[in-house]
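Following this message is one structure expressed as structure tokens.
The complex appears here without one of its protein chains, the remainder shown in place.
Chain lettering (A, B and C) follows the sequence in which the chains are written, and residue indices restart at 1 in each chain.
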Amino acid sequence: FQVAARIDDAKGTKEHTQRFLAYLREVEDGDLTLGIAMTDAKGDRSKRPHEQGNADTYVHIVERNAQGIVISGTKAIVTSAPYVHELLIMPCRNMTEDDADFAVCCAVPVDAPGITIIARPAGRPGEKSALFSNKYGQSTAVVMFEKVFVPWERVFYAEEWEHSAFLTYNYATHHRHTCIGARAGFGDLLIGAGALMCEANGFDPGSETHLREQMVELIKITEGFFACGVAASVYAAEDPHSKSFMPDPVYSNIGKLLLATQIYDMQRIAHYVSGGLIVALPGPDEDHNPATAAKLADVLRANPDVPYDKRIETARFLEDLTASYQGGWYSLISLHGGGSPAAMKQEIYRNYPIGNKVELVERLLARGLTTEPDRAIGRNKQPGKCCAQGCTVPGAPIMVDMPKAAKRIKKVA
Amino acid sequence: FQVAARIDDAKGTKEHTQRFLAYLREVEDGDLTLGIAMTDAKGDRSKRPHEQGNADTYVHIVERNAQGIVISGTKAIVTSAPYVHELLIMPCRNMTEDDADFAVCCAVPVDAPGITIIARPAGRPGEKSALFSNKYGQSTAVVMFEKVFVPWERVFYAEEWEHSAFLTYNYATHHRHTCIGARAGFGDLLIGAGALMCEANGFDPGSETHLREQMVELIKITEGFFACGVAASVYAAEDPHSKSFMPDPVYSNIGKLLLATQIYDMQRIAHYVSGGLIVALPGPDEDHNPATAAKLADVLRANPDVPYDKRIETARFLEDLTASYQGGWYSLISLHGGGSPAAMKQEIYRNYPIGNKVELVERLLARGLTTEPDRAIGRNKQPGKCCAQGCTVPGAPIMVDMPKAAKRIKKVA
Amino acid sequence: FQVAARIDDAKGTKEHTQRFLAYLREVEDGDLTLGIAMTDAKGDRSKRPHEQGNADTYVHIVERNAQGIVISGTKAIVTSAPYVHELLIMPCRNMTEDDADFAVCCAVPVDAPGITIIARPAGRPGEKSALFSNKYGQSTAVVMFEKVFVPWERVFYAEEWEHSAFLTYNYATHHRHTCIGARAGFGDLLIGAGALMCEANGFDPGSETHLREQMVELIKITEGFFACGVAASVYAAEDPHSKSFMPDPVYSNIGKLLLATQIYDMQRIAHYVSGGLIVALPGPDEDHNPATAAKLADVLRANPDVPYDKRIETARFLEDLTASYQGGWYSLISLHGGGSPAAMKQEIYRNYPIGNKVELVERLLARGLTTEPDRAIGRNKQPGKCCAQGCTVPGAPIMVDMPKAAKRIKKVA
Partner (left out) sequence: FQVAARIDDAKGTKEHTQRFLAYLREVEDGDLTLGIAMTDAKGDRSKRPHEQGNADTYVHIVERNAQGIVISGTKAIVTSAPYVHELLIMPCRNMTEDDADFAVCCAVPVDAPGITIIARPAGRPGEKSALFSNKYGQSTAVVMFEKVFVPWERVFYAEEWEHSAFLTYNYATHHRHTCIGARAGFGDLLIGAGALMCEANGFDPGSETHLREQMVELIKITEGFFACGVAASVYAAEDPHSKSFMPDPVYSNIGKLLLATQIYDMQRIAHYVSGGLIVALPGPDEDHNPATAAKLADVLRANPDVPYDKRIETARFLEDLTASYQGGWYSLISLHGGGSPAAMKQEIYRNYPIGNKVELVERLLARGLTTEPDRAIGRNKQPGKCCAQGCTVPGAPIMVDMPKAAKRIKKVA
């Protein structure tokens, strides 16, 4: 939407914006669920879209006429594809002029002619030990488009390559922001289950120092990246074209980067406090084996106050979340979902007001400030925005007259 | 103040509160600066105050009469002591009944009879190479009290040991919260100076991948703990007794813990991007050595656009902040100032609503919820506070009816 | 064996040693494979064996007579139990006098009367996508003993509780030492597969900086803990009782601790360099789907020189090793196999010659050396052993006359 408004503003039209709003109303009215089809198959990662040997590694426009456009290509990883009503197609990187055909954003119903969806099963249905993912889960799919027709009402832009980067980055920021909340929920589950496991083993993590240290580490990680989500909301800014709100990109990306890389530490801690039994205790098949079930329940109870079935249940819950295909899925969606860590790092650097920090130090060193426009590290100087709510650009040191600055800095110590 | 209100509420009086407010007015009217004298000498760390061989290792009350109290003992680390008007004395740990004499909070002028201040110099005055700390710096002092009289107007509590823990923890939370901002300022300086150093060496950190990765890491650390400060403010809660606001203790302590332990990583990165010259280039004595100054300026310039004096100045600025006594001082105040990391970890665990996370998992496992009041991991269940602003206790999963819960959890993935 | 010799030396007998050697010969002659049954069910972790409500949570002696002993109890995690000929039973912790019944080390055939084995399947047999673990895998089992008779020839000790700690620690050191090699092999697989995945995606990790940094990190971790294994062998010491060789316990435990905690980082890196497709690409069922197989192979190829089937094969290999039940199994055996990280940390501290380091600093400070025998930090002073090869106890600073010491220290800088 922000991009539609931006294109309209650029072209002096209103049509892109209206088209998008009309579609949004339709989605809401029909209570449609959408799948996000952004990640192309991408082919050779070291080449741009138009350089690929096989053009179908990216979704692209093969024809445009009065009714609409015709697209072909492959989106490689679409979560929930088989369960949604429509797919929202977006480009997965910024496009250059040569890639104009690949700069397309539109919506298509999943059953449009020419679409083939090849999906993995969602979660681990039917697996008795999968105490979480036999109920909740997601499917990922490859979606192949072969000459799929999309009417103009559902085309939000086509070949406006100059704006594709903007959409990609913006969507990614939104996505990463929501990821933070999602993965904090995952952290909640590990914190709760970890505490239950400690209790079942006979410990109060609050009084066994080394277990408490681990639990605090888990809390620190979870709430640490959640705090970045909070900060991203606090420093959200209004988009000048569409008037909708954007979470702050620096904090969104830092939060996502923190969770992406620390999901593995979260697993380590969950395993640390629980013990090896998560993968080693008897599976659900043994629960009703008349020869051994009773005896097992007896000798594998630990804390006398927690019955065996509750202990093993928590162990399987943790196995499911952290030591199964589903656990791997969570790791990878955390690491790569919404873009790889390398992409986030670039976004952080691109958006960070490094110029202001440079200026701060130059003032402290009482040097003449360089003002050449081309200075690489001088780019990205953001004016300290002082608004009614008192917020400023995150990370932008406020520039005041030197004597006062001196006082402020004193507090640095 | 919060404690005064709490004591008054407990005793049904108003006197503690009024005394505190009167003092506050005096401080504001007189524009007095206060030093915080909290950390006692502490003697043997494995013993409580009343068990110490030498009672003077903690400040304590030796006499109380109609006019006031008389105190003796030692505060070991008081920043700025020689430069302030008054010292605000607070206990540095929670006290038990046996330690009642040590539970004292009061204010004394620095020149009260019986006070001896033994201070280190502030910063590195006169050191030519100390480009930051020859201007800005702080002194730390040992303050010894020998039978110092304090009139009742300046005694905020004396022997109310039951409330001492509350004050200590609250002050610490406030302190840690402000630390976050202070150290983020330190991060700003390193980011700015690191970028300047890269430029002086001939690089744009934005386009040299490994330098950009380091700069992004520095930004991630700095803004990562700053975000915790933001979250602590967002989730600040009103103190029921005094009606003043308290930053959220979980986020304050996580932010402080993150900065305490990562200040060393910040130094590493500043050194990484700058090179070994920070400690190895010629000192200021050489700047005006007629025999060599010109030649040095010539051969030690790197980027032709940045003159030698600017390069060396930035190098010395970084040496001062990260590779000098002052640099060590910053590390230690970050690590231990406002309490050691171990203290923060305890506070995080003590305040975290772990009971809610346990409940969440138990609901997902569809087990009967245990409600025994004594359950160690069930403590600290905080009601999801739903207020107009839509805020909740941080980290408290919101409990909804099961079917909806299921949907919410789905988003976890 | 070392323990048998130790017990014999203590008792002035030869019988324990001979019994063990006789058994060893039998095992070698019969080419028998042994399973190690060390980890008891353990019941309430906060209580010692004799304090457990249910004595069967630990294996213990219920009767001893002229022929042998009778044992009952539960070993909770025994790798390969269903596939071995005999189980070697050892205590899993040091025992006190009260726990004498639990101090038992003996061997029993898996089919001895009274033994029940409850096992999980080994690896992921039959799973088409499990490109490693459908061939190679291990089963873990719970083994319950109910009045199992063991003749004296197979009892290596019974109730010699004073020596149980020694065995447990020694075995653990050996085990951890071998673990290091095993997990380095796992690292080899990830390094090789990671490089193949980069190549399949279109990159030479040697020339794409951020991928090279990750690969180097993976190499650093793998070879870093492997080096500890090498050092443990170099500093191996002869056991004075049995004359067999023991790897150095400090390096063995450090190596195991490094791999235990870093296995999660190894996964993260493998995922980082490979991309999200590890868990998201089509499964093996699609490989022969006539409707889509050819098209998929076409659009999901990346590097034009690497055919799709090679790319997907490597992706599944990595999924199997790092994002499946088997992947979780590797994490947990790395973390807890051979004892939990907490156990290793204790062993490191217990064996480290910290007294020598204290002495070194005291000499530099030119203080009179304290020689009180009870000084906690003075314990564990190991004589610098100087042998023909010039090796010394690892970590033991060599004590020389002061002037020379000065020179040596100079090199510290």
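We adopt the following convention: a contact is a pair of C-beta atoms (placed from the backbone, for glycine too) under 8 Å apart; a residue touches a chain by one contact, two chains touch by 3 or more.
This structure is a prediction, so every number in the text was calculated from the model and none was measured.
Participant: Considering the entire complex, write down the shown chains that touch the omitted one.
Facilitator: A, B, C
Participant: Of the residues C:M215, C:M246 or C:A302, which one touches the chain left out of the display?
Facilitator: In the full complex, the listed residue that touches the missing chain is C:M215.
Participant: Looking at B:D44, B:E97 or B:E153, which makes contact with the chain not pictured?
Facilitator: B:D44
Participant: Hey, which of A:R64, A:H174 or A:H210 is the one touching the hidden chain?
Facilitator: Reading the full complex, the residue touching the unseen chain is A:H210.
Participant: Tell me, which residues in chain C touch the chain that this view leaves out?
Facilitator: 79, 131-132, 135-138, 181-183, 185-186, 188-189, 191-193, 195-196, 198-199, 204-207, 212-213, 215-216, 219-220, 222-224, 226-228, 230-231, 234-235, 250-251, 254-255, 257-258, 310, 313-314, 317, 329-330, 333, 345, 348-349, 352, 354, 356-362, 364-365, 367, 375-377, 379, 394-395, 397, 406, 408-413
Participant: Going by the touch rule given at the top, which residues of chain B touch the chain that is not shown?
Facilitator: Chain B touches the chain not shown through residues 39, 41-47, 53-54, 56-57, 73-74, 76-77, 116, 118, 120, 140, 142, 144, 201-203, 208, 210, 261, 264-265, 267-268, 271-272, 275-283, 286, 289, 291-292, 295-296, 298-304, 319, 322-325, 327-329, 331-333, 335-337, 340-342.
Participant: List the residues of chain A that touch the chain left out of this view.
Facilitator: 209-210, 213
Everything below uses one rule, namely that only the chains that are shown with their structure count from here on.
Participant: Which one of the chains is closest to the middle, using the mean of its C-alpha atoms?
Facilitator: A
Participant: Using C-alpha centres only, name the chain that sits farthest from chain B.
Facilitator: With centres defined by C-alpha atoms, farthest from chain B sits C.
Participant: Counting in whole Å, what is the centre-to-centre distance of chain A and chain B, each centre being its mean C-alpha position?
Facilitator: Computed from C-alpha means, the inter-chain centre distance equals 32 Å.
Participant: Taking the mean of the C-alpha atoms as each chain's centre, how many Å separate chain A from chain C?
Facilitator: Using C-alpha averages as centres, the distance is 36 Å.
Participant: What are the residues of chain C that contact at least two other chains?
Facilitator: 210
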